[in-house]
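Only one protein chain is missing from this complex, and each of the others stays in its spot.
So, chain A:
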Amino acid sequence: MAAPQSAVDLSAALILTPPPLGEWLVVAPVVLMIGLGAFLLMIRKSVRLQGSIALAGLSLLVLLDAGLLWRVLDQGPVTMVMGRWLPPFGIAFTADLFGAAMALVSAIAALGAGIYALRDIDAAGRRYGFYPFLMLLMAGVSGSFLTGDIFNLYVWFEVLLISSFGLLVLGSEPRQIDGALKYAILNLIATTLFLIAVGYLYAIFGTLNMADIARKAATLPSGAPLVTLTGLFVLAFAMKAAVFPVNFWLPASYHTPRIVVSALFGGLLTKVGIYALLRVTIMLMPVQREQLSLVMAIAAALTLIVAALGALAQHDIRRLIGYLVIAGIGNMLAGVAIGTPAAVSGSILYALTSIITMTALYLVAAEAARIGGSWSLATMGGIWRRSFPFAITSFLLFLSAAGLPPLAGLWPKVSLLKAAIDIGAWWLAAAMLIQAFLVTIALGRVFLLAYWRPLAEAGMPAADEEPAGFFSDKTTALPVIGFAALTLIFGLYPEPLLQLSQRAALSLADPTAYIASVFGPSDLGRGGNP
């Protein structure tokens, strides 16, 4: 039966020519991770095979993300639409510099954690699906960074949330279930808040495409309740990112799962919240962000101080690092609250370095607990004597986490401080400095007690045999050393990373190129975007 010939010009709504090969890079990370996750689920009984396939997949993910970042650096934002429907009808995947950089760095962190997991996750953990969950978590994380549609962002949030539940209860110990219950309920409420905000956003804008929202934001009638809407988004993303006072799920749960899982969560999940916050407040609703900036700045200052004090009060090093994750979120939120391009670039740089540093810190904690004999600062000791190279590696990462030179943690702190002083928010700058000072004390105490203190003084009976040294197992030493080397390199030579985050911040503040990539250069004026 022949279709009736219609006079409708399909080229207005559909893409009729196949996209060039390079554009497939935008969806390739997500497709790869979902496909591999499904495949690994099928072979989950083959415990040995799983690890090597997953590592090959994660290496390929790093390559794909690197290729995507290179292409975005070279030619500007890349867009691909689902099912040939042109935006705003079809769901668009748009990778700009910010999203591509975050995707690449999180893929590197996941690769490191995947290598570490070869030893840390035993056969039982693999049979219960550690690697499939890891793949689906990365699908959710990459999808969140690369999507150009706000409802699609919600779907990726749920994908990474449900995979994180699976990872969190791996092992089913009672304390994991206790932590997972609080994590699951509070995070589910946060994503539900996000969904409410998306519903209102659609009611106001009539579109879900981010580029479309960005160009329509300026033309809306002044009566639209955009500040309330932005407030809802900020609350939902702040809850996902563990900003005080909605951060209590993080210290309750992040120390309970397998340490690799803690490392992945600490590195990736809260940063996805910050990414979404930056995307919505800076790119979509910059005017409304101005009105909420004082609230966000106060929340950031409180997060900084409360998290640093929390870190000081912990004797379990895993919980201590959990509070360091929250302290980092405080810094990034301060950048969002200030909102100038310099501050946003500081936040982006902070997020990029923090993904690596926090993942590495959890892995360092695991090695320290193995060599030092305990998770508790009260009883661990003697690491300096037992493994000098490991002590030096940890020291470098501690410096980066505290924001001290010459490590990569210094540069985002400097840019954020300068941005805060530039707009005269001296109290915010003071909060950042106090936080850095308190974190330095907390980490210095870890080094004093766990590394320098002889085991005999820790009150532990000397073990019959020494635990194996740092280099006895290459799969655990390699990711830690790799992360430390990355932070050291970018600490000594920060220029490329600084430029990258500055360009990313500028393209967030002025999304002309982003909109042009979605709608084509000729459509720029249609929405009345200046």
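Criterion: a residue touches a chain if its C-beta (ideal position, glycine included) is under 8 Å from a C-beta of that chain, and two chains touch if they have at least 3 such contacts; residues count from 1.
Rule of thumb we're sticking to: contacts and distances are computed from a predicted model.
Its UniProt record calls the unshown chain "Multisubunit sodium/proton antiporter MrpC subunit", which is the correct pick from "Probable tRNA sulfurtransferase", "Phosphoenolpyruvate-protein phosphotransferase", "Multisubunit sodium/proton antiporter MrpC subunit" or "Sugar ABC transporter, permease protein". One of A:T256, A:S354 or A:S517 touches the chain omitted from the figure, and that residue is A:T256. Of the listed positions A:L146, A:A184, A:V234 or A:L410, the one in contact with the omitted chain in the full complex is A:A184. Here the missing chain is touched by one residue of A:L449, A:A484 or A:L508, and it is A:L449.
Listed by residue number, the positions of chain A touching the unshown chain are 151, 155, 158, 161-162, 165, 169, 172, 174-182, 184-185, 188-189, 192, 195-196, 198-200, 202-203, 251-253, 255-256, 313-316, 377-378, 445, 448-449, 453, 457-458.
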